[in-house]
Each structure stands twice: as C-alpha cells, then as structure tokens.
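Note that one protein chain of the assembly has been removed; the remaining protein chains are unaltered in position.
We just call them A, B and C in the order they show up, numbering each chain from 1.
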Amino acid sequence: MAIKWLSEKYRAQVVTVTVDVGQEENFSEIEKRAYIAGAEKHYTIDAKEEFANSFVAPSIMMNALYEGVYPLSTALARPLIAEKVVEVAKKEGATHVAHGSTSKGNDQVRFDLAIKSKMPEAEIVAPARTWGMTRQQEVLYAKEKGIPIKEENKKFSIDENLWGRSIEGDTISDPYAEVPEEAFEWTKVTSTEPLEIELEFKEGVPITINGKRSSLLEIVRYLNREAGARGFGRVDHLENRLVGFKSREVYEVPAALLIYSAHQDLEKAVYTPLELRFKRYVDQLWSDLVYRGLWYEPLRSLLDEVGRSMNKYVEGVVKLRVKGGGVNVLGRRAKYSPYAENVASYERGWYPTDEMARGFIEIWGMHSLLANRSRA
Amino acid sequence: MAIKWLSEKYRAQVVTVTVDVGQEENFSEIEKRAYIAGAEKHYTIDAKEEFANSFVAPSIMMNALYEGVYPLSTALARPLIAEKVVEVAKKEGATHVAHGSTSKGNDQVRFDLAIKSKMPEAEIVAPARTWGMTRQQEVLYAKEKGIPIKEENKKFSIDENLWGRSIEGDTISDPYAEVPEEAFEWTKVTSTEPLEIELEFKEGVPITINGKRSSLLEIVRYLNREAGARGFGRVDHLENRLVGFKSREVYEVPAALLIYSAHQDLEKAVYTPLELRFKRYVDQLWSDLVYRGLWYEPLRSLLDEVGRSMNKYVEGVVKLRVKGGGVNVLGRRAKYSPYAENVASYERGWYPTDEMARGFIEIWGMHSLLANRSRA
Amino acid sequence: MAIKWLSEKYRAQVVTVTVDVGQEENFSEIEKRAYIAGAEKHYTIDAKEEFANSFVAPSIMMNALYEGVYPLSTALARPLIAEKVVEVAKKEGATHVAHGSTSKGNDQVRFDLAIKSKMPEAEIVAPARTWGMTRQQEVLYAKEKGIPIKEENKKFSIDENLWGRSIEGDTISDPYAEVPEEAFEWTKVTSTEPLEIELEFKEGVPITINGKRSSLLEIVRYLNREAGARGFGRVDHLENRLVGFKSREVYEVPAALLIYSAHQDLEKAVYTPLELRFKRYVDQLWSDLVYRGLWYEPLRSLLDEVGRSMNKYVEGVVKLRVKGGGVNVLGRRAKYSPYAENVASYERGWYPTDEMARGFIEIWGMHSLLANRSRA
Partner (left out) sequence: MAIKWLSEKYRAQVVTVTVDVGQEENFSEIEKRAYIAGAEKHYTIDAKEEFANSFVAPSIMMNALYEGVYPLSTALARPLIAEKVVEVAKKEGATHVAHGSTSKGNDQVRFDLAIKSKMPEAEIVAPARTWGMTRQQEVLYAKEKGIPIKEENKKFSIDENLWGRSIEGDTISDPYAEVPEEAFEWTKVTSTEPLEIELEFKEGVPITINGKRSSLLEIVRYLNREAGARGFGRVDHLENRLVGFKSREVYEVPAALLIYSAHQDLEKAVYTPLELRFKRYVDQLWSDLVYRGLWYEPLRSLLDEVGRSMNKYVEGVVKLRVKGGGVNVLGRRAKYSPYAENVASYERGWYPTDEMARGFIEIWGMHSLLANRSRA
C-alpha cells in the first residue's frame, strides 16, 4: 500500500525489500503483492541465521526482557531489517529509504536511527507517518487501489519473527478484557504431555538440545513449536512505550522464555553474588537500550562486550520441564560453578567455629546496629 | 535436643518458645517434646496475623525475590520469631537467648542480629554452632537422650511458614539431580482444572480474592492450597548464601509467586517508566537486605517507607489463571493507571505529526550518533 | 524583543512577567523596557524566598550536581518561574503563554513541561523557537525596533539566580580555550584571606552560619559573596545537553559547591554505608530528572520524600575553610552519628579476637575465592 502511495506521491521508482527473520510468511506472495502495488524491483533476503546468531544470541546472553517480561523480539529485528534495506538502497543507488511505521510507535525510532546510522545521507520516508490515515482509512485506501491485505490485520496487528510473535490492536485495547483465544497462534495447546528438555550452553548460548547438537536457529524453532504446543509462552502486560504512553501488548514467546530461564539459572550457578547483581543490572540496561531504538548507542556495544566476557564461563547443561503453561528448572550442571558439595554439605566439610561465625556476624551487622543506637 | 544440651552444659533453666508463623505443626506435640527434653516452661505464640500483615505485606509491596526467584519466606520470619523470643526472655528475666542455627547457615545471622538489636544485653547461645556435631551426630545424640525427632528430618531439612516451604539437605545436594517428588508437600498435583483468580489490591496489598473480602492470611492460605494443588509454585536454584558459598535450595511458594505476578503487573499499569525502574531497584535492594539478615539496617526501614509511598496508587484488580504449573496474567484494571485507550488506540486519538515524530527521534538518538561519528 | 514580535505576529495583548529568583537585575529597568517594547501590563514577582526554601533547599538535601559538577541553578529556577507566569496567565485570563527559549536549549523543555503541567489548556508560544533568527539576527531585529539590549549579551549568554550564574556563548565555544577573566563576575578574587565557615544544618538544610541564625536565602548570599571573593566556585565542563549534543558550560556557584561539600560530609557522618550508597544513587537520579525538565515526573516527588526522610538525622555543624579557589572540610559534629570514639580508637574499646576477625575475613572473601578456583 505504501508502495502505491510512494510511487504516486514522490513519482519514485520503488524497490521493495522483505527480510526473512523467521516469520511465517509466504515470501513469493509478498513479492507478487509488491509488484502488483507497483514496485520496480523486489528483494527477499534470508537473514534468519544472522538474526539468530547476531541478535538473538546476545539477547540470550543478556536475558533481555523489557520491563521484566518482553523478550524484545520485534525490537531486536528492526536494526537488522534496516541494515539489509540500507544495503539494498546503497546497491540500487537510492536517495530515499522508506519504512512502514507510524508516528506513534516504537519501530519508527528503531528504523530511523538505524538508517541514520548506516546511511546518514539517505532521506527517510515513512508514509504511514506522513499520510495521516487511521488503520481503518488505510484499509479503505488499499481496497480502493486494489491492494490485497492479509485477513488477520483486520482484527489484530501482528509482528512475527523467530524470537516471538506480538499481538496488539484495538480489539485487545481494554487491558482488563482477556485476549480472545483466536489471537494466539504459537501457544495453542495441542499436547498435554510434559516436555522434558536438556539444554546445553557454551559461552552463554545453547548448542545442544536433548543431547543433539543444533544451530541456535533450530533450537529456537524446536522450542517455539514444542513448548508452544503445551500452551507455554504467553505474555500480557501494559507496556511503557518509548513514545510516551502505555500500551497493552501481548506476546507469544515460548523459546525465549524457556531459554532465558535456563540461561539465568546457569549464570547463577557460575557467578559470584557480586557478578550476578552487576550482570542483572547490565541485562536491564541492555534491554532498555534495544527496546528504545538505541542499538547504535556506543554503550550497547560496550555492554555486548561485557555480556560476552561474563558468558565465557556460562557452560553446562540445564534440565527443564514444560507442563501446562509453566516451566520448571529441574537441575543444572555447570562446568565452572564454585558450588562445592563438600562446602555446602550439612554433614561434612567446611564449618566455621562458633567464634568465627560470631566474628562475621558482629562485623557484618555492626554499622547498622551502631546507627540505630545513635538515632534512638 | 538443644534443650537437653543447654540444661546439661549451662545448668540453665530453659524456657522454650515456639512461634506460629503459619507452619503446619502440631504445637501441643512440640510443647510435649519440650517438656520431655527438660524445658522449665514453654510458650506457643500465635504470630500468624502479625507475620502476614507486618512481614508478608511489605514483601508483597516489594515483590521481594532473592536472586530473582526466592520469596524470602524463611528470611522474613526470622526477625519476627526473634522478637517474640526476646519478649519472652525479657518477661522471664533471662540473661541468655538461644537459637538452633548452625555456623554455616544464613539464619544465625538473622537471629543473632535481631537479638542484638532488640536485647543487646543478652548473651546469645547457639548450641548447634557450639557443639560441633554433624546432623548425623545430632540424630545419634537425640536417640541417646531419648529425644523424639520428626521423621522427615532424616531425608530433608524443612522450614515452613505461611509464605513458603523450603527444602534442603544432602539428599538433594547434587544440583543436577531432579528433586524427588516425595520432597514436595504443597505442590503435589491434585487438580487438573484451571484455577481462575481475581485478586484485588489496595495500597499494594491484596484485599479481596474472586470478589470476596479476606484477610491477607486467608488469601495466602487459599492460594497456597489452590495453586499448589495445580502443581504451581516450585523453585529450584543454586542460591548464593550470605555465608560464603552456593547451596542448592528448593522452595514451594505458590501464593508468593502468584501474588507477586499480579502485584508487579498492577505496578506496571500505574508507574511511569522512571518509577518502574526505580521501584525494581528498590525491590532488589530490599530483598538483599532481608535475606542477608539486615532487617534492622536503617536503609530497610527507609525502603519500607518508599514501598508504602509507591504502593499508594497500586489499586485495582488483576485476573490470573493457574494451569498445570504455570500462571498467566489475563488482564488488569488499575484505578490510577495513566493508560488511556484514546491515547494508545491505533484508530483514534493522539498522533504526533511526521515532523514532531522526526524531532523526537532526531534528538533522542543524537548523542549516540554524534559519538559514533567522532570515533569512526 | 519577543514582546514586539508577539504583539506584531499574534496581534496579542502581551502581559509580561519578571520573576525575581535572586538575579542581580534592575527590575524597574526591565519593567520600563517591557512597556517600551509594547507590553500591556508588567508583573515583577519576588520569588526569592520561595526559590530558596522550595527549590534550593531540596537540591541541598540531594547534593544536586548534574554530571558531577553543575548545581542546576538555572534548571531549578525554571519550574518556579513557569508556575509564577502561569499564575499570572490564569489571573489575566490569557490563552497563550510565551517564553524566550530557543529550539536547541534545555530550558524550552523545562518551561513547556511546567506550563503543560500547570495549565494544560494554554497554548505555548516560544518566539525564539518560531522565528528562526540567530542571536546576531536578533540583535539586529532589536536595534531596528528600537529595543535596548544589555551589553553583556553581545559576548556571553548569561543566566543568573540566587543559586548560580551560568555563562555560555560562542566566544567560549572552543572547549580548550580558557574562558576570559571578564566572563566572570561572582568569582573575581578580591580577598586573599582564608574564609572560615561553620555551617550548622538541621534536617539537611543550613540554619546558622558562623553561629548566626539566618535564612537560607541569607546564607546563600553570604557564601556567594564571601567565597566568591576568594575565587572559589568556578565550574567549566562539556555538558551533555538534554537536547542531543554537548555544550561547553561555565558556572559560578560558590555557595552551592560549599554547601554541598558540607552537607555531603555531614551525611557521611550519619549514614550507614548502605544508606550512603543508596542516597548517592538517589542524588544522581534527582539531579538528572531536574536537569532534564522532569520536575513534574512523579518520581521526582517520591525522591523528594526520600530526601526529606533521609535528611531527618542530618543535623550538626561542619567547619570549612575556603582559600584561594579551594575548600577544605576541617571537621564536623553530627548529632546522630554512629561514630564512636571508643569503638574507633586504636587504644581502647572494641577489638575482635583473632579468630573472630578470621571468621569475618574467611566468609567475606569466600564467594570470590571459590569462584576463582572453579575457573582456574
């Protein structure tokens, strides 16, 4: 639709790009629609592996959850999509780069800043930001111009990629009303059998699943399918948008939530308490940067370094069970864990003397008790 | 057992105190055992309501989860138990106060500091810290002295109260081995029916459940029973003990996890992004203080004030569903939420112009982009 | 000048307001100029005491230093000025509220958000943002219209109030070039004699100086004059503006820096280590909020509460000496300090035994050493 509008408004030759980041789509259908709408040329770029290895992998190292619940699926894909589009733009000698975001969403920030960063000379056009149509008016415009629109768009606004499926839209905008079952696709219950998983990590990233060496892409797909089939992986919250307001957002993210659970558990088996608290702080910072379109902020790269460094020792296996919408960590074996049974045991090993323990406790609590006394 | 030891070792008249903080116990049985073991006098103090209202309630306001998973059940009860014991000690004119912790646990820190704080003149005696017996040796000693010991103690070390049940011990000390089903009591699956809950909060604390006004004590008990019956509420992790090492800890905490989910969701519906991040920071600080025996640190009281202040507007209803070990938040109605359908809607309401949006994005990303350029 | 422009452009009846927040100005001169420029009515509002007590006082409690050096003088005054202007606007039945900020400064954010907050129905007009004149062009415009302009404006852009004097402008825009002496007014050396100060605080705010009970306004003025006369109080840094870029900013802030030194010292005498770190975190958050125009963010009010609460025990006297551009804290007497000579003394009092000390050290370092071993 934007294609039509662009070619009419700017008298531009429009080159369209679809980036495959793992969404379930009929890419040849999209291509067909692009040409119908007036594209001069269409690119379909398979970026699934790159998305998995360069965007999903660091987000695993960072346990990236925006506001504690959202694994950033859409936010993570935006810089990659923009980079691919910019590559095409440069190859095609384009002067303008367009994207489909509106003026009230987060994605415009992510796209604009990615483009500014990678191709500062380009002029950015965001038709949906300029034309000022509501979603309803857009549907009308599309009809009028004879542009086919996917059915689901009528009820929900969906964004999907390897790392998650997000659902928003006016039909679920009452934050108290339960989201209708039909909105979900990845987490429909089709199996009541518990799902047992052994996930092996190396340097913070999964490398085998139930003993089978697999690419991250394969592991994520497997977990989305299998954990999703147990109804696991739904998120529903009021999200603080970058662009000033709260929005009700719903996600289907089975693989992400599972892998984070396992990864966090393994980190905890390895890190000192001081490392753990620092890492959680870094995790949150990173998530905020990525959500807020600041993929190109230097601090993001620095935190990536921190993430890699701190994941160097995150190696081992985590056992989990998914059952009826919940996951439990059942055990973990961490290669570099300071856990020592002979230290921790109640039967054997390390026991400080009474006096040593008293010494610790006295000094540990002393500042607090002296302060209380002085204020009494 | 400690009673025997104390009366033998110190030739002391031992007064024993059991504080009921919601654990499933036969208190008259305990009393009987105390007299058999040689207690001069025994007190059973019902502190359930106080525990719920003065310890559990603030922990709800603080979403208190140590290292992201443990709702502090044992840690929260220790200061209260110590305070009750100190009350008795003062009443009885005691010079010494004893507790049962060992020299390698967290609880000794919590008890010692509570006693030092409330009764600095008392001498603290911790028999298990002094006598240097392993758990096995303790069992032998008890047998020899004819002191009955609860069966379960042989396999697991259990601590239980209203807010949770904790399981530890050498039989589960291999962190990779799955905890045997027999270790669990609260979360055995006895119902496959989904549990629907509407939890109403006022000033950050639940006041009705499914429309029925109830005390916090009742609500917690109901949720432990009903969510536990769905197998919900298990936690298994390697915990960073205050006393220097990692320990495998397992918890059954259905009500705590449920209420925190609901409470956090409601907070997010109310807080600005800045408030939310500050609150999560405070939440973590508070949890660390309480876990680490610093209930009497002045900062804990200050953070409590912050918690109360920030929960003033946390009012409304959260809908949840517990199903097969998992919980989903389904919706929320928050009285003081800045969420505004007409702002958030894709159809109506607030839309910045293209130029306004561009202005925001340019300024928002400017520092980052300028920095990248200067380092290229 | 904006007056002229407003009355010409909008055919508006312009009511002008000057708020006295302690700047050295000839207010009747300003009034005269306002009428010459075409104002219908002019208000001069004395807000000095309110500025001192409601804006400077909390900033003292918060040791408010943006990026470690800037005491927020201008930033603090903006909300107050805006509130006074809005009061007049409401009284006069105005529909528009104007301010003089440009489109690249921080102040527009502070003014706009203050006005939106206090008078959401008002339309905001910022002539300098609209007309698109450079400072040079403005000078020309003013000349043309016969509007007198203060001399100094030609070289530096000055903003001044009770809490500080800020200097910026193109003549100092080379961040390596030393700022010429003529730019400074408050910190010209006129005395080489050391300045001895005893500052007494109650609830975190100065109440006497060298034993003499004085209002905060008086104390600030005294310190600006006397410490300034020793050349104390200059700040020069590259500041991260809210509006996306770095700017070279120079400040004269003798009283602010002095009072903060004393206040921080006193806080440290009172707080536990945990309180101190939390407070410094809060200090920084508060400073960022205020600098960034978020005076009306709910978190700011919450942090104010925290500030008041944590300053309740900040009471006592601090001795300082200002000498040749530097300040030294010489001593402090804090009413509620946990400092205890008999604990701290090397001769007397508290000494843990060797075993107690060893116990503390072993447990204190244990997590770290175990982790090192497991990664070796």
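The criterion applied here is as follows: contacts are C-beta pairs under 8 Å (C-beta built on N, C-alpha and C of every residue); 3 or more make two chains touch, one makes a residue touch a chain.
Just so it is clear, the model here is predicted, and its values are computed rather than measured.
Asks: Please identify which residue in C:Ala2, C:Leu113, C:Ile147 or C:Ala183 touches the non-displayed chain.
Replies: Among C:Ala2, C:Leu113, C:Ile147 or C:Ala183, only C:Leu113 touches the chain that is not shown.
Asks: Using the touch definition up top, pick the residue from C:Ser59, C:Thr74, C:Gln264 or C:Asn311 that touches the left-out chain.
Replies: Of the candidates C:Ser59, C:Thr74, C:Gln264 or C:Asn311, C:Gln264 is in touch with the missing chain.
Asks: If the missing chain were put back, which residues of subunit B would it touch?
Replies: 270-275, 313, 336-338, 340, 343, 352-353, 355-360, 362-364, 367-368, 370-371, 373-375
Asks: If the hidden chain were put back, which residues of subunit C would touch it?
Replies: 67-68, 102-104, 108-109, 112-113, 116-117, 120, 126, 129-130, 132, 134-136, 157, 168-170, 173-179, 231-232, 234, 236-240, 243, 245-248, 264-265, 268-269, 272-273, 276-277, 280, 284, 288, 292-294, 296-298, 317, 319, 323-334, 337-341, 343-348, 350-354, 356-358, 360-361, 364-365, 367-369, 371-372, 375
Asks: Which subunit A residues touch the hidden chain?
Replies: Here the touching residues of subunit A are 240, 243-246, 272, 274-275, 278, 281, 285, 289, 294, 297-299, 302-303, 305-306, 309-310, 362-367, 370.
Quick note on the criterion: only the chains that are shown with their structure count from here on.
Asks: Think of each chain as a node with edges to the chains it touches; is that a line, ring, star, complete or other?
Replies: complete
Asks: Over half of interface residue numbers shared between subunit A and subunit C means same, under half means different, so which is it?
Replies: same
Asks: Can you work out the whole-Å distance between the CA centroids of subunit A and subunit C?
Replies: Between these chains, centre-to-centre, one finds 40 Å.
Asks: Indicate the whole-number Å distance between the mean C-alpha point of subunit A and the mean C-alpha point of subunit B.
Replies: The computed centroid separation for subunit A versus subunit B comes out at 30 Å.
Asks: Residues of subunit B touching 2+ other chains?
Replies: 240, 243, 245-246, 272, 294, 297-298, 364-365, 367 - these are the residues of subunit B that touch more than one other chain.
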